[in-house]
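Omission of a single protein chain aside, the complex is shown with its protein chains in their original locations.
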Amino acid sequence: MRRVYLDHSATTPVDPEVAKLMMTYYTEKYGNPSSVHSFGRDAKAALENARESVAKLLGAQPTEITFTSGGTEADNLAIIGTAEAQSKKGKHIITSAVEHHAVLETCEFLEKNGYELTIVPVDEEGLIAVEDVEKAIRPDTILITIMHANNEVGTIQPIAEIGKLARDKGIVFHVDAVQSFGKIPIDVVAMNVDLMTVSSHKIYGPKGVGALYIRKGVRVIPRIYGGGQEKKRRSGTENTPGIIGFGKACEIAAQRMEEEAAREAKLRDKLLEGIMEKIDYVKLNGPQGEKRLPGILNVSIQFIEGEALLLSLDMMGIAASSGSACTSGSLDPSHVLLAMGLTHEIAHGSLRFSFGRQNTEEDVDYVLEQLPKIVERLRMMSPLYDQAKHSKCSQAKAQ
Amino acid sequence: MRRVYLDHSATTPVDPEVAKLMMTYYTEKYGNPSSVHSFGRDAKAALENARESVAKLLGAQPTEITFTSGGTEADNLAIIGTAEAQSKKGKHIITSAVEHHAVLETCEFLEKNGYELTIVPVDEEGLIAVEDVEKAIRPDTILITIMHANNEVGTIQPIAEIGKLARDKGIVFHVDAVQSFGKIPIDVVAMNVDLMTVSSHKIYGPKGVGALYIRKGVRVIPRIYGGGQEKKRRSGTENTPGIIGFGKACEIAAQRMEEEAAREAKLRDKLLEGIMEKIDYVKLNGPQGEKRLPGILNVSIQFIEGEALLLSLDMMGIAASSGSACTSGSLDPSHVLLAMGLTHEIAHGSLRFSFGRQNTEEDVDYVLEQLPKIVERLRMMSPLYDQAKHSKCSQAKAQ
């Protein structure tokens, strides 16, 4: 059976070149970078080399990069670390309704511990209004944390404008750029960012590695204490092979970004057009065109439930994801789709296809061949579809 | 040139079988374990399989294992997580003078934040007296954190006895077992342990992976918030390839432990004997025999400084480590050696050789061939050695 992986926003395969490089550091150059001997020095040099590659893709200086175990840890370090560093100044934090759980849950943890939270809304395309952020600012606001691009619908936020606002008011500005990093250009300086989270496994690097950009002069209280690695910002024996793999993945991403973005956008548009043509009662979630990531397509297929769709697609070898409550193990469907004003039912039937380097036109053709059949089968079972069809018929008759 | 790696307590190479398995999960079975589709399910199954392997080597249940990014993070989670969970009950913590920085610095962080610390001493072999722990217990003691085996000198602490004490008094007991795990038998139940830290890169697994054993019913406040992975104890996309590698490393360690311990102990003893025979003014640090890890040898070579020794050994292809202040970047030499009563000078000249699977008798012969020459050369430069020789001569004359 054909296997089509369309879940690159969840995670990507490791690039073969990256994997090969990592192997060397697992089995041959395995020294601890803190060690004085040549094994240690080799590891240390490669580690610093990787730091440069990550910095370069952000427009940052290598000394401004702190490696972590992933995007989630970097988000926690940025948010709690800033809250603790600034708690004398104030305890008010601004974030948005469509952040990743790594940001939202962390903010809510702080809320339970005496901080105050303002969550700015989004419009029906998932977009934050700069004015809403401005209005939310108070004298005791110490942190604004807004994501660059959304992981479910791909909406790109007006980061530079929000950054300017924050900089003018002297408020620390953190950006979760896990989804945009390596996919679209980033320049932390032009974007007025103080802290930025990135993650390796979304850009064909290994899982379990991420980084936090900490602008020179910005203070963040560490979360992990020990041997004082990463300039005391994050202790623990460095995951050198992982970090080196991440660095390599950044180099490759830098080379391929422009071409790949165009290629994926074309595949995405082809898939969207095909779905719209072949299936009725479908809604595109998120904006069209420039304001979204090239590789993400999110649609709601009405009257059916996301997990049922995913399982059926999976039986045909197609891997996608959904914002349905039934897939998340939580009680509510995607908070992102709800924040965009979708009803529970429509949010339930959401499907996210996220493209990656190995995807081809044939993959899209295959999905367009399978998906309509699956939708038909599931709608046959759905009590909601009947109703809709009947009301449509009666509407038609009434005209 | 021959290369002899004798720094396995700092880190180990990844076992080739482990590395091979990881490759599969980097490049083929790369799904996110939270995903519904087959890529995700494959990853999830392998992840849970690894959890079983880790649990087995500890005598624990799989549900009691929480994966982290390493030993340091696990120590932080155990210590801060317990402190926060128990802060209503009390704020007193007991630890020892010879803990790893991941424990000591974390305890000191808590001390700065309103907790109180009692640091129990060790004897000249690095051993903690159970009575000292008992004496340190107060009504408001909420946590005892003591390492199983020391990373610098290899001393094994009386964990089961301390555990019994803690259990009787209802105090949470955390054990940093990073150095002993996979090297000597561990049974968390028999040892009365509530929390235990282990790390992958010390047992031929990958760096950047560790685990915390959390006994069923023991509450630990999480440190990283987000997607709710690891039963909400530790959020963040799981480092599946790393964790799977760790699991495999545990399986291999379980198979080889007994034989390998005996083999390394023999190599260690051969090296010690050779050094004692060929070099004067040498002191063994740590206990002899049963009360130490099989693979660690720590000696102080008087009148010379550790970093100079390490660099010279490195020139001859030999990788070791030292408790010298000059290697650590801090002002003081090893806190462990100082706690054992060594003077600054003697601690400075300490050398740790830590053995691993690839080491052979020939490696030991090679060190015994090179080390005396290096020591002689460095002592020629040392003003202290002259004095010692002279005083010895005059002593001899005086007799």
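Note that the chains take the letters A and B in the order they are written out, and that residue 1 is the start of every chain.
Please note the rule applied: a contact is a pair of C-beta atoms (placed from the backbone, for glycine too) under 8 Å apart; a residue touches a chain by one contact, two chains touch by 3 or more.
Note that contacts and distances are computed from a predicted model.
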Protein name as given in UniProt for the chain not displayed, "FeS cluster assembly scaffold protein NifU", "Acyl-CoA dehydrogenase", "ATP-binding cassette domain-containing protein" or "ABC transporter permease": "FeS cluster assembly scaffold protein NifU"
Contact partner of the left-out chain, one of A:A97, A:C326 or A:L368: A:C326
Contacting the left-out chain in the complete assembly, out of B:V36, B:A60 or B:V218: B:V36
Per the touch definition above, residue among A:R51, A:H201, A:R268 or A:H348 touching the missing chain: A:H348
Positions on subunit A contacted by the hidden chain, ascending: 303-308, 311-312, 315, 324-327, 329, 331, 333, 344-345, 348, 380-384, 386
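Keep in mind that, in the parts below, only the chains that are shown with their structure count from here on.
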Distance from the mean Cα position of subunit B to that of subunit A, given in whole angstrom: 36
Interfacial residue positions of subunit B with respect to subunit A in the complex: 5, 7, 10-14, 16, 19, 22-23, 26-28, 30-32, 34-40, 68-73, 75-76, 100-102, 105-106, 108-109, 199, 201, 206-209, 223-228, 235-242, 307, 310-311, 313-314, 318-322, 327
